[in-house]
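Report on the following structure.
Heads up, one of the protein chains got dropped from this complex, but the rest are sitting where they should.
Naming follows writing order (A and B), and every chain is counted from residue 1.
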Amino acid sequence: MNQAIRELQSLESLSKEDRWVNNLHPLVKLFVTALFLVLTVSFDKYNLAGLLSMAVYPLVTFTIADLSFADALKRLRYVLPIVCVVGIFNPFFDRDIVMQVGSLAVSGGVLSMLTLMGKAILTVLAGYLLIATTSMERICLGLRMLHVPSLLVTEILLIYRYLTVLLKETRRVTNSYALRAPGQKGIHISAWGSLAGLLLLRSMDRAERLYESMQIRGFHGEFYTGRQESMKKADWIYLAVWTAVLCALRFLPLTAVLGGWIA
Amino acid sequence: MHMADALVAPAVAGCMYACSTAAAAYSVHKVRLEDDAKKIPVMGVMGAFVFSAQMINFAIPGTGSSGHLCGGMMLSALLGPYAGFLTMIGVLLIQCLFFADGGLLALGCNIWNMAFYGCFIGALCIWRPIMKGGATKKKITIASILGCVLTLQLGALSVAIETLLSGITELPFAGFVGTMQPIHLAIGLVEGLITAAVLCFVHEARPELLWGTEESDEKGRFSFGATVGILAAAALVIGGGVSLLASSDPDGLEWSMEKVPGTAELEAEGAVYSAASGIQEATAFLPDYAFQNSESALGTTVSGIVGALMVLVVCVAACLLFRFFKRKKAEA
Partner (left out) sequence: MSHIHINLDHVTFSYGKGQPVLNDLCLSAAEHDSIGIIGANGVGKSTLLKLLVGLELPDQGEIRIEEIPLKKQTLQKIREKIGYVFQDSESQLFMTTVEEDVAFAPRNYGLPEEEVSRRVDAALKRVHIEHLKGKSIYRLSGGEKKLVSIATILSMTPDIILMDEPSVALDPQNRRNLIHIIREFEHLKMIASHDLDFIWDTCERTILMNDGRIVWDGPTEEIMRNEKLLTENGLELPLSLSRR
C-alpha cells in the first residue's frame, strides 16, 4: 500500500513537470500510444526482429522526456507473471527449429516466448510514457474530446481524486490493526467484516459530504470544465513523425534489408 | 486475472473494446435515466474505496496466505449493475494507467472479464434474485459467495479464450483452462467469504445502503431455493464442468482442441477461433513478411534480428549522446 501511494505521487509529480513532452496535446499522446500498442502486438509470434525495431519509440521518447527506464520496468511486476505463465510453455510445445545462430538452434517456441516477453516490456514502457508525461486531468480532457460521456469522465476524475485520500485512510486503519495485533499476517477473520465495513461506511459518509459540498456550489449533475486545448504546430509534427516512423518500422522490411547488407 | 497488452491480438482487443463500450453506453444511459445527481460522488468515492480495500490483506484461517475483497460483487451490491459497472471501468482504467496492472489495449478485455461479469451477471442474475423479499445475513453470504465464484469462473474462462484467440501461446486450451478454473474457484470462494463479511456488516449497520433489497410483496418467478439451486448448478457447470473436462485427459497439456470431437461448446469455440484468426489474417499487414511458415522464413529471421539490433545500437548511442550533451549543457 505504501508503494502504491508512493507510485501515485511520483507519477503525479512527473506528469506535472514542465517539459516539452508533457505539454503536448493529450489526444496526440493517446493516439501515438494506441498506435504503438496496436502495431506492437500485431507482430507475428515469431517476428522478434520486427518487434526489436519497435524499441526505437520508447528509447527515443524516454530520452527526450528524461524518464528512467528502471522506474518503468519495475511496473512489469503485475503483468509479467501471467505473461510468463502463458509463454513459458511455448518452448515445450513448439520444438521446430526455425533459426540457426552459429551452432545454436533456436526453436519456434523459444522465439515466440521471447517475442511475447518483448511485447510485454514494450507495451508496459509505452503505458508508462503516457502516464508519466500526461496528468490525469489532461487524459480526462482528451477523453472528453473523444466524446466519452461526462458522467464517466467525472467519475474517473473523482476516483482518482479520492484514491490517495482513501489509500492513506486504509493504511492508517491497517497500521493501527497491525500495531495491536503483532505477529498476524493479515486481518483476522473476526475483523473481516467490521474493519473493511467501517471503512466503507466512512467512505459513504464522505461521499455524502462531497455531494453536499457540490450541492451548495450549484451542482446539478453536470461538470463544466472551461479548458479547451487546440492542437499546436509541435503537436502535429510529433503526431506525423511518430505515425510515419512506427508505420515504417512495422510495414517495411527495414530490418531484414539492413541485416541483409551486413550479414 | 488482469490481461496484459502483450497477450491480446489487435482483433481480439478491438472486439472486446466494442463489447465493453456497448455495455458502458447502455449503463450510462441507464444511470442518466435514474437522474440522481448524488450517484456521481457516490460512484467516485466508492471506486476509490474498492481500490484501496482491495489492498487490505485478509488472513485466511489455517493457511499462511491472505485473500482480498472482490470489487465487482461489492459494487454490484452497493450501486447496482449500471453504476457499479461504470465505477469498475474507472477503477480498471486507473489500475492500468498508474500501476500497469492490465494494459490500455487489453482494457476492453479486462472490463469485460471483470466488470461486466461482476456487475451485470453479479447484480442482475445473482444479487437481485436472491435478495428478493428482503435481505438476511444468510442470503447475503450465499449471494456473495455464489456471485464471486460464478463471475470469477466466467472471467477466468474469458481470459483463457481471449488468450487463445490471440494466438500467442502454444498452450492447449484445455491445459490453460484446466489450470485457470480451479485456481479461480479457490480465489472465488475466499473473495466471496470476505465480501460476504463486509456486506453483512453493512447490512447490520446501514441496511439502506444495499442495492435491490427492498422488501416487496411481488412474487418472483423462482423461489429463493430455486434461484440458489439454478445458480449453484450454473457455477458447477462452468467451474467444475469445464475444468473436469479439461483435466479428464491424463495428458491434459497434450490435448488439443481439434482432437476433441462431439463437444458442441468447444467446437463452437473452434469455429470462433478460426473465424477470428481469419479476421486476423485479413487484417495482418504484409502477410508474406510475417512468418506464415517457418521453413522459408529461416534466413529472413536471422538477418532481420541482426538488422533490428543494428537499429537499436545506433538508437541507443544517439540517446546516450543526447543525454550526455544535455547534462553538459545543464552543467554549463
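By our rule, contacts are C-beta pairs under 8 Å (C-beta built on N, C-alpha and C of every residue); 3 or more make two chains touch, one makes a residue touch a chain.
What you see is a predicted model, and the numbers here were worked out from it, not measured in a lab.
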Omitted chain - touching chains that are shown: A
Identified contact with the non-displayed chain, of A:147, A:220 or A:233: A:220
Footprint left on chain A by the chain that the document does not show: 9, 12, 16, 135-137, 157-158, 160-162, 164-165, 206, 209-210, 212-220, 224-226
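Assume only the chains that are shown with their structure count from here on.
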Distance between chain centroids, defined by C-alpha means - chain A, chain B (Å): 17
Contact footprint of chain A on chain B as seen in their complex: 2-10, 13, 24-25, 28, 31-32, 35, 37-38, 40-49, 51-53, 55-61, 64, 66, 69, 78, 86-87, 89-91, 93-94, 96-105, 163, 167-172, 175-176, 179, 193-194, 197-198, 200-202, 205-206, 209, 253, 283-286, 289-291, 294, 297-298, 300-312, 315-316, 318-319, 322-323, 326
Touching residues on chain A, where the partner in the complex is chain B: 1, 4, 7-8, 11, 33-34, 37-38, 40-53, 55-56, 59-60, 62-64, 66, 75-76, 78-79, 82-83, 85-87, 89-90, 92-94, 96, 98-101, 108-109, 111-112, 116-117, 119-120, 123-124, 127-128, 130-131, 136, 139, 149, 151-152, 154-163, 165-167, 169-170, 174, 184-189, 192-201, 203-204, 206-207, 210-211, 214-215, 219-221, 250-251, 253-260, 262-263
